[in-house]
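Notes to accompany the following structure.
What you see is the complex with one protein chain gone and the rest in place.
For clarity, chains are labelled A, B and C in written order, and residue numbers in each chain start from 1.
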Amino acid sequence: MKKPLRIAMIGHQFMGRAHSNAWRQVGHFFDPPFEPVMQVICGRDAERTRAAADKLGWQEASTSWEETVRRPDIDAVDICTPGDLHGPVALAAAAAGKAVLCEKPLANNLAEAQKMLAAVRKAGVVHMLCHNYRRVPALALARELVTGGEQGESRIGRIFHFRAVYLHDRGIDPRAPRTWRHDKARAGSGALGDFGSHVIDLARFLVGEIAEVSGTLQTFIAQRTAAGEAAAQPVDVDDAALALLRFENGALGSFEVSRFGMGRKNHARIEVSGDRGAFVFNLERLNELELYVEEGPTSGFRTILATHKQHPYMASWWPPGHLIGYEHTFIHTVLDFMKGVAEGRSPTPNFEDGVRGHQVLDAIERASTSRRWERVGAAAEVR
Amino acid sequence: MKKPLRIAMIGHQFMGRAHSNAWRQVGHFFDPPFEPVMQVICGRDAERTRAAADKLGWQEASTSWEETVRRPDIDAVDICTPGDLHGPVALAAAAAGKAVLCEKPLANNLAEAQKMLAAVRKAGVVHMLCHNYRRVPALALARELVTGGEQGESRIGRIFHFRAVYLHDRGIDPRAPRTWRHDKARAGSGALGDFGSHVIDLARFLVGEIAEVSGTLQTFIAQRTAAGEAAAQPVDVDDAALALLRFENGALGSFEVSRFGMGRKNHARIEVSGDRGAFVFNLERLNELELYVEEGPTSGFRTILATHKQHPYMASWWPPGHLIGYEHTFIHTVLDFMKGVAEGRSPTPNFEDGVRGHQVLDAIERASTSRRWERVGAAAEVR
Amino acid sequence: MKKPLRIAMIGHQFMGRAHSNAWRQVGHFFDPPFEPVMQVICGRDAERTRAAADKLGWQEASTSWEETVRRPDIDAVDICTPGDLHGPVALAAAAAGKAVLCEKPLANNLAEAQKMLAAVRKAGVVHMLCHNYRRVPALALARELVTGGEQGESRIGRIFHFRAVYLHDRGIDPRAPRTWRHDKARAGSGALGDFGSHVIDLARFLVGEIAEVSGTLQTFIAQRTAAGEAAAQPVDVDDAALALLRFENGALGSFEVSRFGMGRKNHARIEVSGDRGAFVFNLERLNELELYVEEGPTSGFRTILATHKQHPYMASWWPPGHLIGYEHTFIHTVLDFMKGVAEGRSPTPNFEDGVRGHQVLDAIERASTSRRWERVGAAAEVR
Partner (left out) sequence: MKKPLRIAMIGHQFMGRAHSNAWRQVGHFFDPPFEPVMQVICGRDAERTRAAADKLGWQEASTSWEETVRRPDIDAVDICTPGDLHGPVALAAAAAGKAVLCEKPLANNLAEAQKMLAAVRKAGVVHMLCHNYRRVPALALARELVTGGEQGESRIGRIFHFRAVYLHDRGIDPRAPRTWRHDKARAGSGALGDFGSHVIDLARFLVGEIAEVSGTLQTFIAQRTAAGEAAAQPVDVDDAALALLRFENGALGSFEVSRFGMGRKNHARIEVSGDRGAFVFNLERLNELELYVEEGPTSGFRTILATHKQHPYMASWWPPGHLIGYEHTFIHTVLDFMKGVAEGRSPTPNFEDGVRGHQVLDAIERASTSRRWERVGAAAEVR
């Protein structure tokens, strides 16, 4: 019998559903070092939290995250709230000695992220940031191709270019309701934090650290009306953000994130190219990786269906050619989180990665204001 | 509190895993009329069945399907065995008054399928055939476009052409081991029954009944060695099957199914075209439907990402652009099976559809031998 | 100074325009062994033929092909008429000792094709059939990958499967006017001869000889009205044709050709797969070849942009990545025709290939009537 790992989840909206599914499913497909126990889920509204617990498979429902994270029977806290609560919950959980898994972006700003990192370090707890796209098998494969995996020979070589877009089009309708995602106090930023944090994490995962940035933020629709309200209120976050990037290793990069990308639904396209090869990934075809390996006149971008049992995480799913979906990436994440807890180490991306990512977000926000290139905070400043 | 529906599953291999997942997951995303209870799973080997029960989430394990299907506490039997057991299990389950969900193909031959249909009809039990691809949202959407859905106006119009391939390449390696799928006694046929039954079901779903066929079967590698055995044994099923089809409504069709389709992993490509529009579906991109609607010089095949909340089944999953995977189609199937049980009707595709499909398979096998076009058995012969 | 090759072209419609362009352009991009002289173009209507000569770059216009092909100053005859004139012109040209380039299909039936082959053989003249798609660089490259080119090692290996469609949608509109292409007396057949002859030629080019066929022909719209006429007349050719193929080397094949393929404009898709690799070609993306080479978990279909200077014919065009168009394939054809004339040999595909192709067309027509598999005439019958 495996030892249980008792989880408390804070938040039960979109991410709450995705993480709950991961905790339910992981043991049926993988062999994690613990038996995850979905002990308690927290929310602000008692009735809705109770309903979520029933629907999502949690034993208990609570309206007090403060009490919950301190419960002695809880081993790990999974933070799925809007960004403004990431810090308070993580600090309390760390202080209570719990392992912490936190949804991205780590915090609503760099200072808060630094505080969170300091807290988990001080407490000596395992910490992990849920940038689930690192665990899309096709992207985990891309990383292997970049590093060369066990053979150590990169299929991509010296990287010259990184480019990314992350687009959806749900902001275009001016009648789309104002939510917490349009509110800087709750969300920290708009497309930049929501999508840009993903892009930056993948840039760091696939290429390396970013040294300096130029960028701009834009709000196309200045006010919106929340559901059930009569009056419009200001949108004080960005609808779109663009940036140019210079990596420490000399590569050039750029990205564009937007809620105004007509026709795109969840379109994160990542392109990386070097002096031996290149690849393209598109989240709307997340089971595929387009790989180019330079080998003369019969070279071309090949579409790898990343469902081979030798591809990361895929031996546990279905036979080749049988697709997995969006939520599987969270299953892979909680699997690796449990491994980290078992081994007493914080799997990447962890809160350090979160701070590094916030350093880049912060530099882009500064660049948007200063209208200059801005240096990204150094590794030494991650404390 | 919902009424429970107590399930017995027979078989625990690939399909057993997929169906188990469906039973586990359906209530967390949909609102089925019953609370499904994963009561007991059956297999031949006690130890492996016990392990499967633990891994897949069943309360009990049994090595006797005969006893299991007669248990008074069981409401429904889900048949996931190789084809040779479909008939015996279904007959016993029907005789015991259980609702029956059966993996495809319904049986190993037409006569057996007829017997199964007669049995469930006589018993008056709800029956359903798990051709899960009908419940890929993109294909369910395709069907709506063909029929015109609620508006009743087809976007495709009079259909002229149906064509399909269903290919994988796992047969090409001559060292690939002989399994029950290479054994006519257990599997009924090879690529024809395994893949062709899917294609024929989709042809009937999307176009209509098939009137006559020409076809040919081929075994490229005549013998293989089973894992752990020394001597090769004959492969007495087809590695590939091709057919031409004439539909009752005048459409022309063709299909090719093969285990020798180099580079293809689970590649079911379906193309349907009429006098107003056309569509293409590819199972390796199961979240997409390519639709053409004739509207002059700016017409073109458009890629619909079938993840909109108005697309079939998708309101219960994730926001637009977030993909689902292969196993979700089984979740949709068990959902609809439970609805059928609740309403006392047998959802399509049911055993009648199974017999209609077997009539086509049978005609192709006859055509392969006679080297002539052969008529498909009439509806009147489905008894 | 190069020796001139004086050309007489018979016909000035679509194919006349394409061939004229080829004769005009070939010397500006390639180094043919002759200086082609566009001496005279023939048509039925004096005024329109004169206009065509001016527009297309011919020195003279004539309304008598009979006189033209006998002119002592003419070296080669290029036949671009509807099919019913291919035979008469070719026989007269051969009798007059002219080299003959003939548009596809060679004739309107097998018997006529046999007569034409006999005539050019007896006359000892160079003959060539314009199946221009053999000279699409991507398809010429595909052929090299099949044969292994100079290295002799096939990238495709033993071929299991060939499948092809050739579709356009210009027949769907019932008001589309009746032309010579709907008239069996002039065109020989419909989609079968027009598109099927291309597909069969490519099947032979890429896979090998076809041993036997099953097939069916279909006319969806039974009568049409010619432009400028009041009354509809019967369409006595096929709108669509489907066939199953067995090749002499054991490969299985199928094709579908149709003028009722909604949304397709000039869509010839060819798929070939073997035990080492596979490729897909689509005429609507004629600069591309999708190639699969089995090499483990990072295998995938790669898109080769067939514009590399080492790709067939491409060293003479533009830098890599600069596309060529449809008409370039005719330029490659007349180049190779001139080389044949210079060397006194008949380049493939020539009239022998034409007869072999007609043997397959003939077998499909027989199979459509007999509703049985039919054997293709043997090589020994090509006389």
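Assorted remarks:
Rule of thumb we're sticking to: a residue touches a chain if its C-beta (ideal position, glycine included) is under 8 Å from a C-beta of that chain, and two chains touch if they have at least 3 such contacts.
Since this is a predicted model, take the numbers as computed values, not measurements.
Between the chain not shown and the residues B:4, B:97, B:300 or B:344, the one that touches is B:300.
The missing chain, though absent from the display, is touched by one residue of A:56, A:80, A:210 or A:242; that residue is A:242.
Checked against the full complex, the candidates A:163, A:204, A:224 or A:328 give a single residue touching the omitted chain, namely A:163. Panel shows chain A; residues 160-161, 163, 165, 169, 172, 214-216, 218, 220, 240, 242-244, 246, 250, 252, 254, 256, 258, 260-264, 273-278, 292, 294, 299-301, 371-373 of it touch the chain omitted from the view.
Along chain B, the points of touch with the absent chain fall at residues 141, 145, 155, 290-292, 296-305, 308, 310-311. The chain not shown here touches chain C at positions 14, 18, 20-21, 24-25, 28, 55-57, 168, 170, 264-267, 283-287, 305, 307, 318-328.
In this section, only the chains that are shown with their structure count from here on.
The count of contacting C-beta pairs peaks for the chain pair B-C. Over half of the residue numbers at the interface between copies chain A and chain C are found on both sides, making the touching surfaces mostly the same.
Rounded to a whole number, the gap between the C-alpha centres of chain A and chain B is 36 angstrom. Centre to centre, using the average C-alpha position, chain B and chain C are separated by 42 Å. Note on chain placement: the centre of chain A and the centre of chain C lie 55 Å apart, centres being C-alpha means. Shown for chain C are the residues that touch two or more other chains, namely 292, 299-301.
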